[in-house]
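One chain of protein is taken out of this complex; the other chains stay put.
Labels A and B are assigned to the chains in the order they are written; within every chain, residues are numbered from 1.
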Amino acid sequence: MGLVLDLKNVTKKYPGVDALKDFSLSLDRGKIVGLLGPNGSGKTTLMKLIMGFIKPQKGEITVLDGVPNPMIREKIAYVSELDVLYPWMTVREILDFTSNFYRDWEKGKESELLQLLAIEQDKKIGTFSYGMRTRVRVMLALCRKPELVLLDDPFSGIDLVSRAKVQDALLKTYHYKEQSIVLATHIIDEAEPLFDEIVFIEKGQINLQGKADDLREKYSKNITDIYKEVFK
Amino acid sequence: MEIKIDISSGAIYLQIMDRIKRAIVRGDWKTGEQVMSVRDMAIKIGVNPNTVARAYAELEREGMLVSKRGMGTFVTEDAKKIEEEKEKLAAQYAERFGKEIKEIGISVNVMTKLLNKIVKENE
Partner (left out) sequence: MKFKSLFLKELKQEKAWFMYIFPGFVILELLFLSLYKHYLWQCFALSMIFIVVIFFAVIFSASHSLVNEWKLHTSQFLFSLPVRGWHILLAKFAVHSIVFIVFSFIAFFTVYLIAKGQWGESVWIKSTGVVKIWLIYLFVGIPSMFIEVFPRITSNCFMRFRKLIASFVAIVLFIGFFNYLLPLGWKIFSFLPEATFTTSMSGQVFQGVPMPPDLLTIKTATSENFLPGLATWFLFAVLIFIGDCLLLEKGEEG
């Protein structure tokens, strides 16, 4: 199986804040991992490090047996926490544009996902609500078959319908046994059954890590309640 | 078959196991019948496929499911095994019922009457 991610003693400092402190994390392949923590806990920094957008001051990062760099991004789908799509493009245009960059783009999945996520492909991104734009951003990741999917807080600030649709699409397109997903969020609720493994992070450090079901058994509580206990 | 997961009560794989066992002993899932693939089941009930796989693996270990290489997973053909499981489940529920009824201080007589009434109503 091997590891999809291996971080060893990673430290990333910004002026005035330590985003990650001596952070170590290993994740097996083929799992859906929930990266849970409040805002500012270091989730986004972790994602950016994995993508190679930023470099750590200390420590080592191995992603899919390589070092983060622009070319390893062919094997990773990254959904940023930010509203990153060009408002002047139509959904069709953004799909065509993005598909040119990836060999693992599955053209056949486009219509399925448009339907699953209820997206009209001829509309301009700029005319959509935030939830709708999030659906499009997630769709761009799911149209591919990457080894690793990084979703940075896709559930925050979106409506319940969008949330349910995103979750459903995520599960329906998930390549069981082949794909790893790391989903960062601070709102768990209905997303709970998605996760194999949970990593709680706070102030740039891991608070608690384990298999979701083992944690539920051990604490006899659901993850949302464990979250409340961990971060109280 | 409906499998409803309640995220507020305990491990999800245990819940799935419990629901499947009930389906088998009730006869909703016939003996020797092929069961849904892990992936399909995961999508149907909206949980992580690895969780479903874990439930299937546990059920195999307990002998309720049998996986045949390259063909998929099947309900056991061992009728005795299913019968045993049914009794085990019944015993479990009866115990739970007994315990709770005892907690609110109801006599065995009243309890039997109640049970009879419920059974009649459900017929």
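Please note the rule applied: a contact is a pair of C-beta atoms (placed from the backbone, for glycine too) under 8 Å apart; a residue touches a chain by one contact, two chains touch by 3 or more.
None of the values given here were measured: they were computed from a predicted structure.
The shown chains contacted by the absent chain are A, with contact judged over the whole complex. The residue from A:31, A:48 or A:211 that touches the chain not shown here is A:48.
When the full complex is taken into account, the listed residue touching the unshown chain is A:82, out of A:67, A:82, A:118 or A:164.
The chain not displayed touches subunit A at residues 14-15, 48, 51, 53-55, 70-74, 78, 80, 82-89, 93, 97-98, 100-102.
Here is the rule we use: only the chains that are shown with their structure count from here on.
Those residues of subunit A that touch subunit B in the shared complex are 30-32, 167-168, 171-172, 174, 176-177, 190, 192-196, 212-214, 216-217, 220, 222-224. For subunit B in complex with subunit A, the residues that touch the partner chain are 5, 7-14, 38-39, 42-43, 45-51, 54.
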